[in-house]
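Omission of a single protein chain aside, the complex is shown with its protein chains in their original locations.
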Amino acid sequence: MKKKVIIVCCLALLFWNKATATTLRMAFDADPISLDPHEQLSEGTLQFSHLVFDPLLRWKQNGQFEHRLATKWERIDNLTMRFHLRHNVTFRTGNPFTAKDVIYTIERLKKSPDFRAMFDTIKSASMVDEYTVDVHSTYTNPLLLNIMTYVFPMDKAFYQNQDQIIKYGETFASRNVSGTGPFILTERELGSRMELKRNPNYWDTNSDGNIDKVILTPIRADSTRLAALLSGDVDFIFPVSPIDIERTKKIKGIQLVTLHSTRILLLHMNQQRRKEFQDIRVRKAINLAVNQSLIVDKILKGYAIPAGQLSPDRFLGHINNLEPEYDLTTALELMKEAGYEKGFRISMMAPNNRYMNDEKVAQAITAMLSRINITVDLKTLPKAQYFKEFDNRSADMMMLGWQSDTMDSNNLFEFIIACPDAKTGMGAYNASEYCRSYIDDDIRQANREMNPERRLRLMQQIERTLYNDAAIVPLYWQSLTWAAKDNVKIQDIVNDQNYPHIGDLFIEE
Amino acid sequence: MLIFLLRRVMQACFVMIIISLISFAIQDKLGDPVQQMVGMSVSQDERNQIRNELGLNDGFFLQYWRFAEGAIHGDLGTSYYYKEPALDVILEKLPATLELAFCSILLVILVATPCGVLAAIKPKHILSRLLMIISSIGLSVPIFIVAILMVYIFSIELNMAPSFGRGQTVEIFGLWESGLFTKDGLKHLLLPSLTLAIALMPIFVRLIRAEMMEVLQSEYIRFAWSKGLSARRIYFKHALKNTMLPVITVGGIQAGTLVAYTILTETIFQWPGMGFLFMDAVSRVDTPLVSAYLIVVGGIFVITNTFVDLIYGLVNPTVRLASHGL
Partner (left out) sequence: MKYIKKDLLHPTSGNRWGHIVSGFVGDKLAMLALIIFLFYCLVALLAPLVAPFDIVDPAFMDLMNAEIAPSWISGDNRFLLGTDAQGRDLLSVILYGTRLSLTIGICAVLIQVTLGICIGLMAGYLGGRIDNFLMRCADIQLSFSNMMVAIVFLAIFQSLFGMARYQQLAMVILILVIGLTEWPLFARTIRASVLAEKQKEYVDAARIMGISSKRIMFRHILPNTLSPILVIFTVQIANAIVAEAALSFLGLGMPATEPSLGSLISAGFAYMFSGSWWICVIPSVTLIILILAMNLLGDWLRDHLNPRTYKD
């Protein structure tokens, strides 16, 4: 009798365990500032979009596209791409998902200040039938699919007529949300907590994802975030500071996943402010004096890749044998040749809370430049103040990190290298004031070149010119590190853009 | 009397105007709020347009005038980040801060009083000497070091209490989000309040000791001894009672210290209170929120000060006379 009771109890316990919802508590460094997916083009917003919306297509870890709400696409002609949409998908509100929603979303994207720049290349979208859409671009665009990963169809019937985008005020879309995504928002306390539950009608029934509830807490400080994971308050965190990685690795029950991101960090040498920088020998000397590998090794603990060029290896423009060089004697010789044997004094600015260990990297660079007799007055500022100074080009040397939205080299060139032009927005982050019109021509050409072979050559040519000209000082490509409890299988759902596909996340019981 | 009252109120208003001016003046300098609102690829023109819409390109006095006009009607601006009236946002976070402060003050009173009394009545005793040395050490260890040690010991190593946030809260009377009534909430409260208490404890132990020693020297205590009252009665009934009054007065002055320490504690433990809100707003360049915070905190100080003065004036005629002369 007793045994039976015990067995029943055990079974009950087992069932009860099964019946409890699988909850994922995650802590990231930021939360989305708005529920409106088109209000800000930022990591937080896109992470959120992947939770409650679905894209037409998305990147896989291997750099290929994965079909989501679009089941098939084909090129009709040079300017048109046809997308076939998934059937039987509904929004949170119960409204069916159709071509109308896709067209509506693309039109809204073209109105959003943040996404406009990217979607300007798309002229319009037209409906072929209920589940087929044609997207027309303004000119031949090799990156159309890359851009289409930013289309997260919104519920037209839900948003229509109350869909204004205001950056600094309350709007309907910033407070209410209806998407097709794997999760439904249940509760949100801005800046401290967000709760989502599984979408019971989610179309992707093949997914391994078994999470019923997500609780997202933004934790700003690296140490607090890690402490929260170690003490078991959360299951999944991002980012982990490189400093803490070694120690975290040793802890039982915790796993770490590191991917190389495409974010490049670099230094601009302002040629308008300093005539010294107009001398290619000085620029070369600086490039030689900066020891990228040492910075990566010591300050980032190896969690980055030293860079000798802008394009990371998954981008088209990447040249395999362009490695960063470090050679102090040559650097000193070059300085001597240029007539700056005694060196000179420059100012430098860097943010202190924008990139991983940015302040420490900047400090290390000042020490490295002092070896070739360049005295650097370093100022580090919080990001809020830094980018104001960056826009004003306030220092001779400035640090910048850039992640290409289109996952393509040309985006890097357009913003960082092209001649500054306020009208077109080209070269908006070119604090070198380095300007070569033939590079601009190449950039423009690469934007329309459909032949991958020729496109590759164009972009490698730009990359090569930059290298030979020592136009900037590339530093490294940042790595992304996530940490989670062992039973949370994050390995397959994270990616180098840092939009984890939580919908497919599996937690072992 | 009426003149005295009016004078004090006018003084208070004047101070408030100065506070508002200062807090408004720093708005522009924290950074560019628009930068925080837009993505990296948005053009300068576009950003400038947003600045225009927000009125950030207007002259300083025009902007201040707009702000002051709103402030008189109780509108301290709208937070850029929360997109709600700044005042509402701050008041929403008030309960968390008050609960934290309340709990640590409670802890301080419960621990510091007996310690202080002991150190006062038996100054030569080994225990009280030890107490004084510990309190000296406590006074010497900066609060942020205490905090990180607490997290390491109690949260990571012993896994006893969570290291961040406020946990589960319940709503009382529909307007007060409280963490005091759930087990989870209390657990979350443990580390921050303990840290804050440890930071304040040495100050109060010393204060109570000093006051108590002072009182023990006084005539009436000697009289009580000579009357043959029991030691316990003298210490706890007569002496302690007279000790606590000045302690509370001085403790009141420490309110400012408390606010500053709360900012530090909340930042470290990510306690969603006013202090954390403030530091967060600063880093987000949420300027309306920053100035609203300064005005609210300044206002609280001014109001309490004014009230204390008024009450003193009512109770103590000499103050009133002196103030008449002012």
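Structure notes:
Going by the order they are written in, the chains are A and B; count residues from 1 in each one.
The working rule: contacts are C-beta pairs under 8 Å (C-beta built on N, C-alpha and C of every residue); 3 or more make two chains touch, one makes a residue touch a chain.
The model shown is predicted, which means the values in this text are computed figures rather than measured ones.
Of the listed positions A:A364, A:C419, A:C435 or A:L456, the one in contact with the omitted chain in the full complex is A:A364. From the options B:M40, B:L94, B:L107 or B:A210, the residue with contact to the unseen chain in the full assembly is B:A210. Among A:T380, A:T424, A:Q445 or A:Q461, only A:T380 touches the chain left out of the display. Residue in contact with the omitted chain (choice from B:V141, B:L158 or B:A231): B:V141. Interface with the hidden chain, as seen from chain B, comprises residues 15, 22, 25-26, 28-30, 123-124, 132, 136-137, 139-145, 148, 152, 156, 203, 207, 210-211, 213-214, 217, 246, 250, 253-261, 263-264, 267, 279, 282, 294, 297, 301, 304-305, 322-323, 325-326. Although one chain is hidden here, its contacts on chain A can still be listed: residues 222-223, 241, 243-244, 246-247, 291, 294-295, 298-299, 347, 349, 352, 359-360, 363-364, 366-368, 370-371, 378-382, 385, 389, 394-395.
Here is the rule we use: only the chains that are shown with their structure count from here on.
A straight line joining the Cα centres of chain A and chain B is 40 Å long.
Contacts from chain B toward chain A in the complex involve residues 30-32, 34-46, 50, 53-54, 78, 80-84, 148, 151-152, 155-156, 159, 162-166, 268-270, 272, 280, 283-285.
Against chain B, in their complex, chain A makes its touches with residues 33-34, 40-42, 113-114, 117-118, 167-170, 174, 190-193, 217, 219-221, 223-224, 227-228, 230-233, 353, 382-385, 387-388, 391, 402, 405, 415, 422, 425, 428-429.
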